[in-house]
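In this view, the complex is presented without one of its protein chains, the others remaining in place.
Labels run A, B and C following the written order; every chain starts at residue 1.
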Amino acid sequence: MATAAKIDPAPPPSASHDAVVVRFAGDSGDGMQLTGGQFTLATAIAGNDLATFPDFPAEIRAPAGTLFGVSAFQIHFGATDIETAGDAPDVLIAMNPAALKVNLDGLKPGGLIIADAAEFTERNLKKAGYAANPLEDGSLARWQLMALPISQMTLDAVRPFGLSNKEALRTKNMWTLGLVMWMFGRPRAPVVQWIEGRFAGRPELKEANLAALNAGHAWGETAELSGPLKQFHLGRAEAEPGLYRTVTGADALSLGLVAGAKLAELPLFFGSYPITPASSILHALARLKEFGVTTFQAEDEIAAICAAIGASYAGHLGVTSSSGPGIALKTEAMGLAVMTELPLVIINSQRGGPSTGLPTKTEQSDLTQAVFGRNGDTPIPVLAARSPSDCFAVAIEACRIATRFMTPVILLTDGYIANAAEPWRVPDRHDFEPFPAIFCDQPPADGRPFNPYARDPVTLARPWVKPGTPGLIHRIGGLEKSHETGNIDYSAANHQKMTAIRHAKIDGIARFIPAQEVALGEPWGRLAVVGWGSTYGPILKAVERARARGHAVSHIHIRHLHPFPENLGALLRGFERVLVPEMNMGQLKVLLRDRFLIDARPFSKVSGQPFRIAEVEAAIEEAIA
Amino acid sequence: MATAAKIDPAPPPSASHDAVVVRFAGDSGDGMQLTGGQFTLATAIAGNDLATFPDFPAEIRAPAGTLFGVSAFQIHFGATDIETAGDAPDVLIAMNPAALKVNLDGLKPGGLIIADAAEFTERNLKKAGYAANPLEDGSLARWQLMALPISQMTLDAVRPFGLSNKEALRTKNMWTLGLVMWMFGRPRAPVVQWIEGRFAGRPELKEANLAALNAGHAWGETAELSGPLKQFHLGRAEAEPGLYRTVTGADALSLGLVAGAKLAELPLFFGSYPITPASSILHALARLKEFGVTTFQAEDEIAAICAAIGASYAGHLGVTSSSGPGIALKTEAMGLAVMTELPLVIINSQRGGPSTGLPTKTEQSDLTQAVFGRNGDTPIPVLAARSPSDCFAVAIEACRIATRFMTPVILLTDGYIANAAEPWRVPDRHDFEPFPAIFCDQPPADGRPFNPYARDPVTLARPWVKPGTPGLIHRIGGLEKSHETGNIDYSAANHQKMTAIRHAKIDGIARFIPAQEVALGEPWGRLAVVGWGSTYGPILKAVERARARGHAVSHIHIRHLHPFPENLGALLRGFERVLVPEMNMGQLKVLLRDRFLIDARPFSKVSGQPFRIAEVEAAIEEAIA
Amino acid sequence: MNEMTPPAAASPRSTRPDDWASDQEVRWCPGCGDYAILKAVQRTMPELGADPAKTVFISGIGCSSRFPYYMETYGFHTIHGRAPAIATGVKLANPELDVWIVTGDGDGLSIGGNHMLHLLRRNLDCQLLLFNNEIYGLTKGQASPTSRLGTRTPTTPFGSIDRPVKPCEFALGAGARFVARTFDTAQKQLPEVLKRAYAHKGTSFVEIYQNCVVYNDGVFEAFTDRKAAPTSQLWLEHGQPMLFAGGTRGLTLDRERLMLEVIEVTPETLPRVIVHDETNRSVAHMLINMNFPAFPVALGVIYCDPRPSFETVVAEQVAKATAGKVADLAALLRRGQTWEVSPPA
Partner (left out) sequence: MNEMTPPAAASPRSTRPDDWASDQEVRWCPGCGDYAILKAVQRTMPELGADPAKTVFISGIGCSSRFPYYMETYGFHTIHGRAPAIATGVKLANPELDVWIVTGDGDGLSIGGNHMLHLLRRNLDCQLLLFNNEIYGLTKGQASPTSRLGTRTPTTPFGSIDRPVKPCEFALGAGARFVARTFDTAQKQLPEVLKRAYAHKGTSFVEIYQNCVVYNDGVFEAFTDRKAAPTSQLWLEHGQPMLFAGGTRGLTLDRERLMLEVIEVTPETLPRVIVHDETNRSVAHMLINMNFPAFPVALGVIYCDPRPSFETVVAEQVAKATAGKVADLAALLRRGQTWEVSPPA
């Protein structure tokens, strides 16, 4: 950008020069999620790597100015690989007193606060529980403070467009965005383009938003530069060549399902019932009818999974998706899918529990439920995505396993991944091997009766027959069935055999999945830090730092949680100690100890927030001590 | 009995002289369960110890003569401690060809077959899939055969009472019972008494049944005694002094709940939805209104548990009960009970799975579900009953833990225990310590606000307040709540704290339960055979035999499965090896390995049938080799 | 895996009742009303010109729900109460299939009431046969939601006290567009009702009174009995006056109290007898609510007023929403703003 040359690069207020954490915080109505999203896009296009963490209240629209109505969006970006949304912000934008109060704790010592001074009115201060104005009473001395009358400056900037006061104030997020974009030298073009599209029908709003954006930007350029406001220069992150976009986990998962169905050459049937944070997948897929996607908003989660089972039975790729309480409701029907050996993908966007718990907070406390949570011996493969973009590949893998092995598959993601965004190299058609589904559509050649529970000797999958196929009429159901004919059979030997087969089929999947890799470090050493799911970023960074301090620590991140990759046991035995950081009370730990009889030690965090790198670092230090 | 003296005691056809296994098998319509039940009662009264195994078809009334319509009742009884229903029958009563075919496999070599020859007609043979009559073609040479025209002899005996042919034939089970009672010198008085009560309104049926019973008995007394039919003499089993009756697990569990509620000084609310094999508890309790028992047949399992939660909230002891698919449906609501910390007893009468599975067959495959099967970190104590009579004490223990610790409790029983009968020493009021429930009914003295999540420092239980209590108005729900006030609180620190408290409360129960005992053997040795639930009998007997052969084997049977007794880890570490026989694919094994990091080895049987002693014996031999 | 032969001819052929009987041994109690229904269905299928391979029977759990095993068609014996939900997935995935749901009073109205409600309001094209024996057969005789007040069962030893659901009334309340009622041994009329149900596009709700000989024997006898039939059964026919008892009695509307009334039919009173209009929802409610024996039991097609069926509307919306759109996955993946990272020079 032209302006960049004019500015004297000053050291950023953060300790690190190649990555910065910015947190936008304001009232639910202040548009912080939108501001964050636009800044994310501009940052991605500027060539930084990044990770985001939207952190919004459970209420739809909480009363203005309250503490529980604060909505925040954090972004971590820089010239290096970014794997977490950042431990502690370098910069905090606080649009009102409540936003300041709720978010101050996390701010780095010496970090920069940009506050809308116009909103620090007596009324708002009181709502936030401040006795005195923190912008004035010296209580923020540990940080750098820029108190600007943002609301006022916005009103001035948009005056020409004749908006109501309320409408005019709504553009203050654009003013702020303009300022922050100037700070980090982000291109304004993508935001301009977005504003033009969004307000195409309301020219006065379009102009006002553009004006606010530009005014904020201009203010940065022209304001007194000796204050704490500095422009940062961050190099481009190194990235594999290719075409990039940003995706949230929910986006990538939806796209992965569409791609998975295409690779399987099947229409996709998605049965779901709204629930936070799973709904966004349903929302995304509902718009993709031209890709052969049928979405069905069912009356409840039971109907949703049952309809998906029905669709799979009829030859579609049935998928269902939910969270917490909704997943609990699906467990009976999961058993039916196991018994009838039909393909099915069950997506669990984990959130804080127990019960209704913390609907908008993240957690990984449904792993043991996924592996063990059904009546009977009822094995189901379990996969987990580790990051927003990873959701794409994991969704495809779930489709592959479900159709190839005729089995339900549970895919675990979580509230953090679902909402967080990161740059994603758009895959092309050669990145994934097709796995066309094979339907049995002919009776046996020799006139022998057709056996719906005859099995493929390699995968142990039973044949998939679409009702409607002449000559293959048969019946299935949830009662134990003869190991060949599929007719009801309660005999002792048959049940023993079928139980064994159901286990062997799922255990055997281990032979058809990639060997466990080491995410960072040697395949041996003093300590393996073993994780799964969305803790990938903090664990990787923490291990990186520990290694930088010379420790023989490696990071292993498991995608296939049931069955485990065949080499996992041997790999783990190559380490003296095993540490398992999880956002639960120690669930992967249970699986590892049971399976490999190794002294895997849990490191638990159950606060509804992702791990901080420093927390994992400290746990590593303790573990190797 | 007078007749006993007349008969020359002959060696029984079984190898063992102090215990015998008899299996009654016939068509579903032949009344075998009833016959078995009456024989059981007479046997108990005769002073033998015993165990039974009713084994009936899933169909309500299968077409006569078919293989799948065969219903069997096995009883093992003798002068020694009887802990299983017996590996292999010594005597098989086969009322038709299908009954013979289905049950012949298990019969001991040299065992006795008593068959109703009159039913071995061409038509019946064909229905059972016999090409030739096995009573005549020599195919039963390995066994001793007594083919009698029982139907014919019954018709002759009841002719005077003017019954229809159909009605008359219905009494043939009494003829058979009479014969078998003669064989084992059982007193007929209790059966006579039962017949008189049952047919009080139908004198002709009463007389006919009595006549049939006596005719069968007389036939034994007068028939040719040189054949395979011998009279057996079994001494009385040694038993603790006291008053005895027989109970099935379902009986004992129902009585235990009534007793538990009484010890807690609470009315009992039982919400359930019919399902095999859990329904019998609902049936039993529905008749006990005078004991302050409210039963509620809900529209489904979800409503059943929810109504029980509502009743507990209102100050009753809420209990719910189901099996397999029904338990799966309750998991969401269990989370609510954990979050709101209300007492609740959840009874799972386990049956064969997955899915609808094998409704009438037994299994213990819901243990990991009980421990892990919920969304979120949602700990619930888990108990298991080991025998029909043990159900009484375990039900009381479940009530105690639920009310004392303000928590749902899962009680595991299974289809085998539910239906099987054994002698039970009727407890008296001193056998169990009362544990009166304490309701909080007063606001804090000092005018401080009432905190529904304030805790008892010892048990960590929160106060139980009945709605209706003045001054203690408050609100609860399934969202995460502040650790004191119980108001909604999603903050990170609070969720971390509440998660920890919920775990600490349940883990802490370990301090208030009995230490783990050794069922048989030393608390150290080469091998610990560790079991839970209904495998108690076969494991005990197998360990007894192994010990008799000089092996350093002990039997440990766990009632408290979560949390484990505090000494369990140390106890198990005293053994070189640990073998875990289970009627599942290895579930307790998972818990033991995770918790104690010991190389517990599974021994699995998943056939819908209880273990045979010999199977466990063989596994022991292999494990110590 | 089974080896394959060359494709069989897939064209529908005419069938005989036997072609619809599977090789599975029928496992209901001797004398159970389910046998009669099975027979009637197997007899009717050929007349519908249906194709066994294109027919799917879907059921929940219960004695009644064993039905699919005995039909030589595709069959899915699912879980308790959920057949409507599974059927919805099947039919949305392949609208070409003839979908029949078989359920019981417990399966359909106790645990499964909610799915029934939503099936009916969505109006998925299928036939739903509810075998109402006013009891739980399979689990050995507990009270069901249709059991009459006072019914003594193992769970209601002192008599049932929950007021029973009226299945047809519930169906109408849920928005059903086709409601019919018949009984197991009505071997003449049952097939006719099945034909009408099959012809109706949308969810055809058919309540079939079914005798459970073991646990609830004879509860319907008072009106299903051959002797009682003329005076106790009112077989409805669209466009025909509501007559019974051999035409000697009829139904009329008491226009003051807005209620139905039974009248003796004479040439003078005949014009007062209501003519059955299947599309009149209000009259349907009244017919369903008539109390026996003060009134006869209304049987046959009580209500039929078609609306577009769910899977049709879904298909139409898909057609409209996708018109002119190309399913370009590569383009989809690139949607939104993208940027290029070029290989290092």
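The criterion applied here is as follows: a contact is a pair of C-beta atoms (placed from the backbone, for glycine too) under 8 Å apart; a residue touches a chain by one contact, two chains touch by 3 or more.
Just so you know, these numbers come straight off a predicted model, no measurement behind them.
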| item | value |
| --- | --- |
| Selected from A:Pro325, A:Gly373, A:Gly486 or A:Pro563 as touching the chain missing from the view | A:Pro325 |
| Selected from A:Ser279, A:Ser389, A:Ser554 or A:Asn584 as touching the chain missing from the view | A:Ser279 |
| Sole contact to the chain not displayed, among B:Ala64, B:Leu288 or B:Leu597 | B:Leu288 |
| Selected from B:Pro190, B:Gly508 or B:Pro523 as touching the chain missing from the view | B:Pro190 |
| Contacts of chain C with the absent chain, listed as residue ranges | 109-114, 117-118, 121-123, 145, 158-159, 161-166, 169-175, 253, 255, 257-259, 274, 277, 280-283, 285-286, 289, 307, 310, 313-314, 317, 320-321 |
| Touching residues (missing chain, whole complex) on chain B | 41, 44-45, 47, 190, 193, 239-246, 255, 258-259, 262, 267, 269, 271, 288-292, 294, 296, 298-300, 302-304, 306-316, 318, 332-333, 335-336, 340, 425-429, 440-446, 448, 450-451, 454-457, 463, 466-479, 487-488 |
| Touching residues (missing chain, whole complex) on chain A | 59-64, 66, 68, 273-276, 279, 282-283, 286-287, 289, 295, 297, 299-301, 325, 355-356 |
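As a working rule, only the chains that are shown with their structure count from here on.
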| item | value |
| --- | --- |
| Whole-Å gap separating chain B and chain C, where each centre is the average of the chain's CA atoms | 39 |
| Residues of chain B touching at least two other chains | 325, 355-356 |
| Where chain C touches two or more other chains at once, by residue number | 61, 79 |
